[in-house]
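For this depiction, one protein chain was excluded, whereas all remaining protein chains were kept in their positions.
When the chains are written out, they are named A and B in that same order, and each has its own residue count from 1.
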Amino acid sequence: MSDVDVQPSERQPGSDQVPVLEVRDLEVNFAGRLGLLSGLIGRKSRDARAVDGVDLTLRRGEVLALAGESGCGKTTTARAIMGLIQPDAGQILFEGKRLGRDLRSYRRRVQMVFQDPTGSLNPRQTIYEIVAEGLRIHNVSTGEPGHTEEELVSRALSRAGMRPPERFFLLYPHELSGGQRQRVVIAGALALDPEVIVADEPVSNLDASVRGEILRLLLQLRDTLQISILIVTHDLGLAWTVADRVAVMYLGRIVEIGPAEQVLTRPMHPYTRALLDVVPEAGGVDRPVLAGEPPDPTNIPPGCRFHPRCPALASGESARAAVDGACRTEDLGLDELRPQHFAACHLASVVASEGDRAPATTDRA
Amino acid sequence: MGMIGLYILIIFTAIAIFAPLIASSRGLDPTLVNGPILAGPSLHYPLGTDDLGRSILTMTIWGSRISLLVGFMATIITMVIGSLIGIVAGYRGTWMDAALMRVTDWFLVIPWLALAIVLASILGPSLITIIVVIGVTSWPSTARVVRAQVLTLKERPYVERARALGASDWHLITRHILPNVFPVIFANTILVVAIAILSETTLSFLGLGDPLRASWGSILEAAYDAGATSLGAWWWLVAPGLAIVLVVLAFTMCGYALDDILNPRIRER
Partner (left out) sequence: MSVLSARDLHVTYRTQGGDVPAVRGVDLEIERGQVLGLAGESGCGKSTIAAALLRLLPRGTRVTGQIVLDGEDVLKMQGRRLRAVRWTGASIVFQGAMHALNPVRRIGDQIAEALTIHAVAREREARVRVGQLLEQVGLPPRRIDDYPHELSGGQKQRVMIAMALACSPSLVIADEPTTALDVMVQAQVLSVLKELQRDLGLAMLFITHDLSVLVEVSDKLAVMYAGKIVEDGPTNDVFFDPKHPYTKALAAAFPQIGDARFRGHPSGLGGDPPDPQQIPSGCPFHPRCDFAFDACPTLVPDLYPAGENGRRAACLLVEGALAASGGVRR
């Protein structure tokens, strides 16, 4: 795999510094489970390679969207970054330093926001207890004026848009709306003054109408508190509204990464194009939809892992560029095909090397 | 409803504690009583007498001491062992879970009566033996139920959220797991109390308890033995039977009430 985004670029804000969070060659396998019967007849279990060599950098004050279908490993990557699962290989660096065994201080500075706000709140705790939990775990409150637990909880709640905070202290999660619950989760994260927030599908369980408010809140946190945000999503429309950079994952690997405008309007990888095609759009009645089921991480195809579903290969486009053989047999990593814009696609490499005139086929209308 | 249950329990506990003040223990000794044999309820014997001329009322009052003591103590032992093993197995998982669950299964499948007899013959027949025997043999079902609940709780996003916040295992168990398994443990307690009170009967009957002490179970056993039903001596069965039903019911009510208190979602309504 090629190293992603190691060269600083002056066009990117904050990229001249050490990235706040860096993931190198991350691998996570899940042991395959077998039913009793198939075990008896001697079938072997197959491990699932959920994450298979992911490199990722999160720059200070940046919003990075990690997108893909379910099963592509995006959530597993986020969970491995949070230390919720043990990676099988690879490194995670926070502010340039490798994570050791003791994650305590790391966990104070990197916070997670989960998909299901209802489930992430203990139904038997009050809002105050929930927001104060992190403070208590890390003994943050000094008790001095301005730093009492109550003041810290109040501040976190009002930063998360729950005003006036005192009104919510004694309520229980079920007394709040879905949007408010997600704000409480965010307040719980903000209480610890984190540098990074990893948000796993933070709005996909919410009503479409309140999603925007939560996203606006996340952007506000980035602007006012310089919090870097890694947002895991299946929704490229969401990535378009909030992300500075977008990384697209397929079967455990990043297949395309770059500035959001580039990736979403001039995608280079056929998979990114396919994902863009299914974003619901008015009048998009007969848009192409990739056939087949979400890919199976227990059975990774040889060559480019997308080739069995690749529309460019199926349409003969790859054959015309004489890369169809490579598509089927040669595995490949990311290449910087345009400035700051990386993709792992044989066809895109050929197209890019023919000059940056980018044929119409690689452009999204 | 919980208050009714609590009152019933308080009344029974009071009866058990103050038994010597309410009824003389002389009424239990067949050699000291001189009442009519198998008499129906009358003014002098409000609940009738048994085949030895003892007052059923006196026996039921004294029986509450043994039955409640055995019920409470055996239940506490069961709950402590069962919850501990269930939580550790469910929370730790992997080999710890496998090992603890095999032990649990072993206790589940082993005929508990045989185990009880062996234990009692080692420890010698006494009330404590009965308590220990019931406690040691009835925890496996509790452990299984608790473990199952812990397994689902462990995967809840709020547990994961707390872990991402940097919470220790101790914090996770005491703040998030335990409060949410309590309802299950309490629901289980009710069953165990009932089973413990009934098991005491069996063990007393087999001579593994103190044969001279009357418990509700042993009254029922004696009534059954003497063929109370065919003799038409219904009063012999009614008092101890009703006492058992009431106590078990009271525990159930208290269990529900406790869940109401602990669960904010229900509390509000």
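The definition used in the following text is that a contact is a pair of C-beta atoms (placed from the backbone, for glycine too) under 8 Å apart; a residue touches a chain by one contact, two chains touch by 3 or more.
All figures in this text were calculated on a predicted structure; none of them were measured in a lab.
Engineer: When the whole complex is taken into account, which chains on show are touched by the absent chain?
Structural biologist: Counting the whole assembly, the omitted chain is in touch with A.
Engineer: Going by the contact rule already stated, which one of A:V18, A:L99, A:V278 or A:I300 would touch the omitted chain in the full complex?
Structural biologist: Here the residue in touch with the unshown chain is A:V278.
Engineer: For a quick check of understanding: of A:L56, A:V196, A:L264 or A:C327, which residue touches the chain that isn't displayed?
Structural biologist: Missing-chain contact among the listed residues: A:L264.
Engineer: Among A:N29, A:S158 or A:T241, which residue is in touch with the absent chain?
Structural biologist: Per the contact definition at the top, the residue touching the missing chain is A:T241.
Engineer: I need the residue numbers on subunit A that touch the omitted chain, in ascending order.
Structural biologist: Contact residues on subunit A toward the absent chain are 69-71, 177-180, 207-216, 219, 234-238, 240-242, 260-261, 264-265, 274-285, 287, 289-291, 293-294, 364.
We adopt the following convention: only the chains that are shown with their structure count from here on.
Engineer: Please output the residues of subunit A touching subunit B within their complex, sorted ascending.
Structural biologist: So the residues of subunit A touching subunit B come out as 82-84, 103-104, 107-108, 111-112, 114-116, 119-126, 133-134, 137-138, 172, 174-175, 185, 188, 192.
Engineer: Report the residues of subunit B in contact with subunit A in the complex, numbered from low to high.
Structural biologist: 156-158, 160-168, 171, 175-176, 179-180, 262-265, 268
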